[in-house]
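One chain of protein is taken out of this complex; the other chains stay put.
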Amino acid sequence: MTLIEKSRVKSPWVLHFDTGSCNGCDIEILACLTPKYDVERFGILNKGNPKHADVLLVTGPVSKRAKERLKRLYEQMPSPKMVIACGTCACTGGVFHNCYNIEQGVDKVIPVDVYVPGCAAKPEAIIDGVIEALTKLQKLQEESHRKKEVK
Amino acid sequence: MSISLSEFEITFNNRKVWRARVIKKIAEDHSIAMDAGLLALLLVLVPVIMGFLSLAARKISVQKVVVGVTAAAMIILSLALFWEMYSSGTTELAFDADEIDVSGLVVPAALLITVLDFALMLYFMYIGVRWKNAVVVAFAVLQLVPLAVLEYLEFGHAISPSIVIDYLSVIMALVISIVGSIIIVYSLKYMEADKRQARFHSIMILFLGAMNGAVFSNNILWLFFFWEVTTLCCFLLIGHERTKEANESALRALVYTLGGGVAFAFAIVLIWLQMDTLSLEEVLDSGGVAAWSIAPVALMALAAFTKSAQVPFQSWLLGAMVAPTPVSALLHSSTMVKLGVYLLLRISPAIAWETSLMWLVASVGAISFLATSILAVMQTNAKRVLAYSTIGNLGLIVMCVGINTSFAISAALVLLIFHAISKALLFMTVGVVKHEAHTLNIEDMENLRCRLPFVAGAMLIGIFTIMLPPFGMFAGKWLIVEAAGSGFPVVLILLAIGSAVTALYYAKWMGRVMSVGATCELPDAIRSKLSGIYKLTLGALVACAVALSLLVFQVVQYLVNPYVALVFGEAPLGDFDLIIPLIVMLFIFGGVVLLTVLLVRIRPEIVSTAYLGGENFDYTLAGAYYDKRVPDAGVTYIFNFAATVVIVAMMMIAILTGVL
Partner (left out) sequence: MDWWVLLLIQIAVIIAAPFAVAVLLGIDRIVTARMQNRVGPPVWQTLYDFFKLVGKKPMLLNRPQVIFAMLYLTFSVFAFVLFVFGLDLIIIFFASAAGSVFLVVGAFSVRSPYSHMGANRELLQITAYEPVLLLALLTIGIQGGSFVVTDLYKAGDLILTLPLVFVALIVVLVIKTQKSPYDVATAHQEIVSGPYVEYSGPYLAMTKLGHWFELALIFGIFTLFFNSDNLLVSALVKLLLIAVALLVAQIVDNATARLTKERMIKFTASFGIIAIVANYTVIYILQSAGVI
């Protein structure tokens, strides 16, 4: 693994976006940043700016208004990027599934890499989800290496 | 027609020890000296004659030819003068020009100047009466009476030499002629729609002649005459628009500069009474041994302060911004206000006679610099920002003169040259923006890069050359070193704060002009086509600014050092090491810009939008409003008070040294 690829796994900067959530999952995400769970030891920093972020943590069922904003934020993130849907609302619409005012989950709007279920998702689960995303990134990088070697 | 000087004298000057001079030999053939003197005379006479021609010509096309010819002639003459001085190796030439022989017709120059001087003072009185301003009348009378008495007492007494050409004069003549010529060509296009163009152009050209006369004069009365002529030109040009505001500003300028003239007149009388001479050289060589020798120096410094609009006299320069932009570019940034600091530079050996006077002069400069830096932050009118910036830079030069070491005077000369070019460039770009975009507000200059790309580029280069080290203003570096070594700590603090604040308002302005999207999507109707004359004049000044920044070592070696060596006996800026890092910085700057422009390709897929929290709406970007934070009037009041205290102290020192 090259230095840059290792650094991508070692330093995921997070952008958190709430698309209409009840704030339950948002509070849990915030709890991850506190000393009790301390995600900074994985190099995770909460950046408010999509241009600086690698990982997009989305909570909430995507309301119609939030759909455009979510898309724009996703586009403003430079690749390589990962999207994690936190909480059941983000995964499938959750409690609000089939309501008229929401898109039924984040993957209807942008491509999602990891789904973290739960209502609200536990901080341990969220951290697990981020690690899952990083593992996926690592696997994707190794695959692209193998493809280059085959060629 | 041939013009010759009758009764010329070339003097080699052996001076006393306190002021060592470098003695240079020139060839036995006196033609070189004559050529230089001839060029100097032409530099004064050509503009005067052309000025009257321009006034007489009624057709615009004739005026354009006159202005163009004058500009070309001035540039060639001033460069020829520099070449004469350089190739002959002289550092100082002195002449008598009391009578000029024009193929047999003897023109009594000295008599002519005296007569014109008194006519001028009477005209000032008439202006005061006509505009019902008692102060102007009083000042004119206060100038007239002592000088009349002086003329009566010294009538027939020849002052020798009457013209001195040294490198200080050459530097000033180059600045006046080259920058001035570019500005008068620019004003041809700028004042196109004006109905009283003939008057405008003729006064501008005449003014250039007066400035040249002032920097070549050794006879203090002649210097005073040319000084007052520039005051008159300033009054006439500020009032050109004939609106109520213009007339008020013109009168205010007249009051302040005439007040300085009164101080100057008293200084002349004191010099005559004390030292029995009216030659600047003899005054400076006297070494300050005469009893009342500090008082005239302090009075002349006061006159210089009014002319250069130092705090507390700055309000006339601010008001003068109502004048058309070429006037602001020529008079109020690169030439007329430089006459005040020229006088200070000329009498700088005399300022060194009294240490407290040095300190006080430096304080006035430092207070002006800090005051105007802070006040400029609060302005959004581009011309007011530039006016404050001018006063600030002149304050730096005044500070250098106050510190009065060889390093400091070198720094002052370098500052003078580079500031004249950059400030004239900035004023000219602001003028074009006013004509094409109809705004002087910095906040409105947002899309300038799209609408007027050439002008925006010139404006940016102007701001770069004034503010950033790789370009001309690195002279501030020596200023700081000198201030550190001279033991004037308060001055140092004001300088440090002032220079940081200067960066603030210039960067703010630059940011406003820079901000634009990835591509310019403006309809062609808004894109203006720039006139050829604007491109020529702006391009010429940009080329000067960049070229001189590259050639700064040569500028120092061939223009600055000869004068500093003359006055101090040593030329400290010969050290190549000091200038290499700055040249390297310049190349790094150019290299990085070039490389990035070539290497970074704007492909559509990498262009993104601004981060607005995911939103997408139309917005206008507002600037930072500093004027709401700190009150303009309060700051002005504090600094005016401080500077007044310093000037009063200066006058008291002058009186006390005379009495004790």
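For clarity, chains are labelled A and B in written order, and residue numbers in each chain start from 1.
The rule is simple: a residue touches a chain if its C-beta (ideal position, glycine included) is under 8 Å from a C-beta of that chain, and two chains touch if they have at least 3 such contacts.
None of the values given here were measured: they were computed from a predicted structure.
Q: Given the contact definition stated above, which residue among B:53, B:401 or B:501 touches the chain not shown here?
A: In the full complex, the listed residue that touches the missing chain is B:501.
Q: Touching the absent chain in the whole complex: find that residue among B:148, B:291, B:543 or B:588.
A: Missing-chain contact among the listed residues: B:588.
Q: Give me the chain B residues in contact with the hidden chain, please.
A: Residue positions of chain B that touch the missing chain: 467-470, 474, 477, 480-481, 484-485, 489, 492-493, 496-497, 499-501, 503-504, 507-508, 510-512, 514-518, 577-578, 581-582, 584-585, 588-589, 592-593, 595-597, 600, 602, 606-612, 619, 621, 623-624, 629.
Q: At which residues does chain A meet the chain that is not included here?
A: Chain A touches the chain not shown through residues 3-8, 10-11, 13, 35, 38, 40-43, 47-49, 51-52, 54, 76, 78-80.
Note that in this section only the chains that are shown with their structure count from here on.
Q: Name, in rising order, each residue of chain B that touches chain A in their complex.
A: 608-609, 611, 613-616
Q: Which of the residues in chain A end up touching chain B in this complex?
A: Touch residues, chain A against chain B: 17, 49-51, 68-70, 72-73, 75-76.
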